[in-house]
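Heads up, one of the protein chains got dropped from this complex, but the rest are sitting where they should.
Let's look at chain A:
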Amino acid sequence: MEKLTLEEKKLDELGMLPINHSRIYSNLVTDINEENKLIRYSSKYNTDLLRSGKPRKIISKTINYSLFDEE
């Protein structure tokens, strides 16, 4: 919960949404391709798994060097 952000709406501002949507929690997702690097396929479990049992979720981001070419 520590990393979740509360997005709160007054009941008047809900429009066509039900009351339980007045408090919605969200968290940021980094690039899904970067997140996928944390995942490996396990043939034992026939499924994708996180690489570590307790992942620290520190992701090495890929740098696109072409962005710096113009500088």
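Going forward, a contact is a pair of C-beta atoms (placed from the backbone, for glycine too) under 8 Å apart; a residue touches a chain by one contact, two chains touch by 3 or more; residues count from 1.
Operating definition for what follows: contacts and distances are computed from a predicted model.
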Protein that the absent chain corresponds to, by UniProt name, given "Amidohydrolase-related domain-containing protein", "Cell shape-determining protein MreC", "Urea ABC transporter permease subunit UrtC" or "Grasp-with-spasm system ATP-grasp peptide maturase": "Grasp-with-spasm system ATP-grasp peptide maturase"
Where the unshown chain meets chain A, residue by residue: 1-2, 4, 10-12, 14, 16-30, 32, 43-50
